[in-house]
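A single protein chain has been omitted; all remaining protein chains appear in their positions.
Here the chain labels run A, B and C in written order, and each chain numbers its own residues starting at 1.
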Amino acid sequence: MTHNIAIIGASGYTGAELIRLISGHSSMKIKALGGNSKAGQSMGQVFPHLRHLDLPDLVALEDIDFADIDLCFCALPHKTSQEVIAKLPADLKIVDLSADFRLRDPAEYERWYGNRHAALEQQKEAVYGLTEFYRDDIKAARLVAGTGCNAATGQFALRPLIAAGIIDLDEIILDLKCAVSGAGRSLKENLLHAELSEGYHAYSVGGTHRHLGEFDQEFSAIAGRPVKVQFTPHLIPANRGILATVYVKGDARAIHETFEKAYSDETFIEVLPMGEAPSTRHVRGSNFCHLGVVQDRIEGRAIVIAALDNLTKGSSGQALQNANLMLDIPETEGLMMAPLFP
Amino acid sequence: MTHNIAIIGASGYTGAELIRLISGHSSMKIKALGGNSKAGQSMGQVFPHLRHLDLPDLVALEDIDFADIDLCFCALPHKTSQEVIAKLPADLKIVDLSADFRLRDPAEYERWYGNRHAALEQQKEAVYGLTEFYRDDIKAARLVAGTGCNAATGQFALRPLIAAGIIDLDEIILDLKCAVSGAGRSLKENLLHAELSEGYHAYSVGGTHRHLGEFDQEFSAIAGRPVKVQFTPHLIPANRGILATVYVKGDARAIHETFEKAYSDETFIEVLPMGEAPSTRHVRGSNFCHLGVVQDRIEGRAIVIAALDNLTKGSSGQALQNANLMLDIPETEGLMMAPLFP
Amino acid sequence: MTHNIAIIGASGYTGAELIRLISGHSSMKIKALGGNSKAGQSMGQVFPHLRHLDLPDLVALEDIDFADIDLCFCALPHKTSQEVIAKLPADLKIVDLSADFRLRDPAEYERWYGNRHAALEQQKEAVYGLTEFYRDDIKAARLVAGTGCNAATGQFALRPLIAAGIIDLDEIILDLKCAVSGAGRSLKENLLHAELSEGYHAYSVGGTHRHLGEFDQEFSAIAGRPVKVQFTPHLIPANRGILATVYVKGDARAIHETFEKAYSDETFIEVLPMGEAPSTRHVRGSNFCHLGVVQDRIEGRAIVIAALDNLTKGSSGQALQNANLMLDIPETEGLMMAPLFP
Partner (left out) sequence: MTHNIAIIGASGYTGAELIRLISGHSSMKIKALGGNSKAGQSMGQVFPHLRHLDLPDLVALEDIDFADIDLCFCALPHKTSQEVIAKLPADLKIVDLSADFRLRDPAEYERWYGNRHAALEQQKEAVYGLTEFYRDDIKAARLVAGTGCNAATGQFALRPLIAAGIIDLDEIILDLKCAVSGAGRSLKENLLHAELSEGYHAYSVGGTHRHLGEFDQEFSAIAGRPVKVQFTPHLIPANRGILATVYVKGDARAIHETFEKAYSDETFIEVLPMGEAPSTRHVRGSNFCHLGVVQDRIEGRAIVIAALDNLTKGSSGQALQNANLMLDIPETEGLMMAPLFP
């Protein structure tokens, strides 16, 4: 059986990554590609690396016939996404990659994103898309909200520990190193090769990054009380990858055991042997997340390190994993490609 | 039906790339991995990006039972390869990725590589592995010699033109820009990130690069008279990719038409529209080769540009394509993954 | 004695590079920095790497009092530059870094740049700024036109050979590899780190790059007859550097001797020993140009390779060298810093 797929916002990096992944999927067929700013162009023009594929041309949103579509990926900028999704057919299965449906509390949404939410009804039914932890809800969902790429990485490193109650909830520091494709295809001076390639820096320092909204929501829900983490992202001169160095207070061995138990049945989460640290170079282009645990020299402190590819496991790979669940396709279909190294 | 595969020399980049590709192949199973220097280690130790795969540990060559093996990839350094292959079972199907069986004339081999060939018998039966031009021979071959990655790129840009007699055979210049993984995993100062990442340079300047032996052999055979090209490779601060800028004297439109005809049935050779230039960023991690033709402002001169991934189409992807033919598997099996961008 | 300097267009890369160089100059003082789009900002805001310097804030052009200024560097985009310079005091010494005054024939200017020249009078008096070949004219000039960075590199590799009549004038091919800062601070998708860092490509293929106007003008003048070269630039994932691989027909040894003689008194042109090839990593951040000559395996053909830093010797360093001459300061003042390696 073949499932008909639409992708809206197909001219950005997450859109291109979705097409890359779906091109290797055994039972999905891309029927429509929406991209208003480049409507009328072929994907080979917009993304020459996809020119060998037999893909529909980009069209304006209103020219897509959704009657034909089994599932729609929405890879639009936030704010735009909620406006568009509010108008899509109410029974259309949707995986949204934007930030618009991640936060359940509209007030929290407004606090982090600055605008009143324009699709409150849809927001109510949206399921948070961190597959490994919301699998059953996602299977039953109509609308799934893809998580932030940083938020996903941090949660893989922390959710089982918070759930197990084995770390100090008031002393969690996440220091993230993010590759530049996470910033999308936007044109900014500090994303230019000339400025980034030999320079790196922290951004959104001090707890202002919007993915904190997701951490607050999820960690507090697990703990059953408010949890606030410290989170500092850094922009690194590499294209793909997130490396989360997480400083916690707890017993390293207990942490490692908790991970091994929590992720023993998970195909995409690889827990490294105790004491080993992962590297972004070993997950590039794949849907895998590598997790390492190291005991610090200071008694009672541990370092948890998570590595994944922000465009794959952190975004489009996660989206496809969720779509597989929603369409009752084996969860790993189209996602088992090995990382590209070197 | 499943074919049992062995890879000798599995701890280098081309070995890792073979495993990456075969992990997505529907009818090959890796039964043995040979690597003398790292025998006893698991592939997850040598290449952590492959740790999720169920692979045999690396073993010494003599510990491989070839009775069990349908086809063996040999990814050893040159000179070593011929010595090893001379001792392998005489009926074992082999795809060799080294330089050892590319040159048919032992004297030419000795001239370019400096040593007397140690497997003359095997050299006689070896078929040159440029799939698109030796397809029928490869299907029937026992031993296929993978081409040089630079040699493959240059030949995609020139063979149809020489065959068609539409360019001046005495005025061909190939200026190649090669990414660093082409130099393999060898430890040299100018391959260090600190020295290469912000520096680039020509090497083997003046016609001393060994892949010239392949150009001489192949181009002369096609033309029916000696053809000598000028060839200057450059080391570029990127990981994967070869960009060949080829300067020829001939009519650009005729060249473009010749390409379109020559490659119309080829899955992996994409001829770009007249006047467009390819980029390595659009073939990374894939088995595709992009070809462009541009008319120079000087009447009667054209620039042909070819781009491919040195580790895939230039090496391990080509090897798998040939193995598919030798095992009567559809030629493109395991090779249709889209390029990784960005 | 201290010379008062103004820089117009100080918020681009060549402006920043001028300030870097002048900050180490013993007898220049920056009195005014013009940059309309960022007027009112401090240089520390625009370029935090210059925050330790005691510099005037950026001001609008009309707010600069040129009575006070001994020499003005103009680092504006082309077209804008000619309009601005037409209105500056007629006796103000100016070094222009744009393309506007490089071509002596207004028809040639219009052919390459597409607009009628708006400062014909100034164009007439402008001296072409390739210091090593126009030294006496520059000393006496009021307005000096900085050369194109590619044009400078190619000319260092070819002028002495054309002058000596030792190469075939109809068979010159320049294959240039240019780092990305040469494209300036403009916001384009293919200058983003995500798209460039692992991809490289040819651009302006086929003889359409504007620096060809300079080659045509200069080489024809030296030869006393029209000379047309082939010239293909490539964008390379590095920040600074131009590597010109020049294919010529001529005797390599004679070429090397010609270089040694031509450049024996030049501080900034380093002729490498016969057979050695230069690398961009050995000139970064400096005003040096390294030149190598290699004999090809084909009799009668040679490869000349030139390497320089596009922002220093290719642009702002050249500009300062010319300004030193115009102000009767020792030519090398402020320019002797060693390259930054690694």
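The criterion applied here is as follows: a contact is a pair of C-beta atoms (placed from the backbone, for glycine too) under 8 Å apart; a residue touches a chain by one contact, two chains touch by 3 or more.
Computed from a predicted model, the values in this text were never measured in an experiment.
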Option touching the unshown chain, where A:Ala107, A:Leu120 or A:Val205 are the choices: A:Val205
Hidden-chain contact residue, picked from the options B:Val59, B:Leu196 or B:Met337: B:Leu196
Hidden partner chain, touching residue among B:Ser204, B:Gln217 or B:Asn239: B:Asn239
In chain C, positions touching the absent partner: 13, 16, 19-20, 23-24, 47-53, 181, 198, 239-240, 267, 270, 272, 278-279, 281-286, 288, 290, 336-342
Touching residues (missing chain, whole complex) on chain B: 13, 180-181, 183, 185, 187-189, 191-194, 196-198, 237-239
Chain A, residues in touch with the chain not shown (by the definition above): 173, 175, 177, 192, 194-203, 205-208, 212, 228, 230, 232, 234, 236-241, 243, 245, 247, 275, 277-282, 284, 292, 294-298, 301, 303, 305, 307, 341-342
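Following the convention adopted for this analysis, only the chains that are shown with their structure count from here on.
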Angle of the C-alpha superposing rotation, chain B to chain C, to the nearest 5 degrees: 180
Pair of chains whose C-beta contact count is the highest in the structure: B-C
Chain closest to the middle, measuring from C-alpha centroids that were averaged per chain: B
Separation of chain A from chain B, taking each centre as the mean of its C-alpha atoms, in whole Å: 36
Centre-of-Cα separation between chain C and chain B, whole angstrom: 39
Contacts with 2+ other chains: residues of chain C: 192, 194, 196-198, 237-239
